[in-house]
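Our next item is chain A:
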Amino acid sequence: MDETVIKIENLYKTFHKNKIGQEVHAVDGVELQIKEGDVYGLIGASGSGKTTILKLMFNLEKPDSGKIFFKGQEMISSSWKERRKMQQRMGLVLQDPYNSLCPSMTVKEILAEPLMMQNKIKNSKEALDKIIDILHRIELDPEKYIDRYPHQLSGGERQRIALGRALMIEPYFLALDEPTSMLDVEVKEEVLRLIKKMAKDLNITILLITHDLSMAASICNYIGVMKEGKLIEEGIVETIINEPREDYTKKLLLASQNLEEYWSLF
Partner candidate 1 sequence: MKTLKNLCKSEEKLGLIGIALLVFFLIVALLAPTIAPFDPYERVGKSFDTPSSIHLLGTNDIGQDIFSEIIYGTRFSLSLALLASFIAIVLGVLIGVISGYFQGVWESFFMRLTDFILIIPFLPLVIIISAYFSGSFKNLALVIGLTAWPSTARIIRSQVMRIRSKDYILNLKAMGGRDSYILKRHILREVLPIIVYRFMMMANSAILIEASLSFLGLGSPTIKSWGTILYYAQVRNAFLTDAWVWWILPPGICISLLSVAFLFSGYYVESRLNPKV
Partner candidate 2 sequence: SSVDTLTISIHTDENTLTPFTYVRGYPGIEVARLVFDSLFTLDANNQVIPWMVEEYSVDENFQVYELTLRDDLKWHDGEKVTTEDVKFAFEYALTQNSSRWRRIASEIEEMEILDERNIIITLENSNLDFISNGLADFMIYPKHIYDGVEDATLVEETVGSGMYQLLEYRSEQYYKFKAVEDYFMGTPKVKNITMPIINDSGANFQALRAGEIAATTAQLAPELVETFEGNRNINIKSGPGFGSTLLQFNTEEYPFNDSKFRQAIAYAIDIDELIERITLGYADKGNLGFYHPNSPYGRQTSTHSYNIEKSNELLDMLGFTEKNAQGIRLDAEGTPLEFELLVNGGSAPRSRTAEIIISQLMDVGIKVNIVALEGNTLDDRVWPGFDVSHGRNYEMSIWGWSGPMQLNSDALIRLFASDFAKGNLNIGGYNNDVFDDLAEKFAKTLNLQDRDDLIQEMMEVIEGEVPFLTLYYGETIMAYDSTKYDGWVMQDGMGIINKFSFLDLDTAVAQEGVVSTEVEEVSNNQSSSFPWWVVLVLIIPATLILKRRKNREDDEEVI
């Protein structure tokens, strides 16, 4: 049960230019470990490199240096065949729900896609059953949604579909990048509840990225705080919330819990 699913060692990534023309150390020597069954929350201001870590993990960007282990196996130096095999057990939900679904496919096609890609479709009946099952899981009525196109879905529904797609391949590990950023309170609640349930039911390891500390607090058991590419603080959720070490963490916490008090700091 205590097996390490993801282990990151000394990860560095520098982008050569941002808009203003400077070098950006997006990820600056990050070390991180996530154990099986954990929900690990990664928080930090925008631009602190959270998404970049995720992209590095999923081989969407090449790191400058560093190692990433998935279940003890090094990913970056492994051959693309092996890596693909590993990645087939990893699910990813990206930040922007409006862009993460192919606009010309129906919900059914979108959900079937991971299976098709991995040639796992044995017969269409089985696949359909699975899709319906997943739709139930993410609490969307299959009959109503199965033939819709993404543009006919609300932001929250899209985020849930994206989540559902990640679940189609029965992952060990799920990375969620701000899965609720665009949602109003109600829907956000729903999605969070779902994530919690999944982590528990399916024993999926989850990496949750957000800049909303209150949300992280509600579902994570570990939290890491990022600032300018560095992981400045890490620990069990209660510790971080109740007795943060770094000033920065304190500020973050304060701003997201009590604005007036935060303002009075100035």
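To be clear about the criterion, a residue touches a chain if its C-beta (ideal position, glycine included) is under 8 Å from a C-beta of that chain, and two chains touch if they have at least 3 such contacts; residues count from 1.
Candidates were picked such that all candidates are chains of the complex that A comes from, given by their letters.
As the structure is a computational prediction, the values presented were derived from the model and not from experiment.
Chemist: Given that every candidate in 1 or 2 is part of this complex, which one actually touches chain A?
Modeler: In this complex, the candidate that touches chain A is number 1.
Chemist: Using the touch definition from the top, list the residues of chain A that touch candidate 1 in their complex.
Modeler: 55, 58-60, 83-88, 90-96, 99-102, 104, 113-114, 116-118, 162, 165-166, 169
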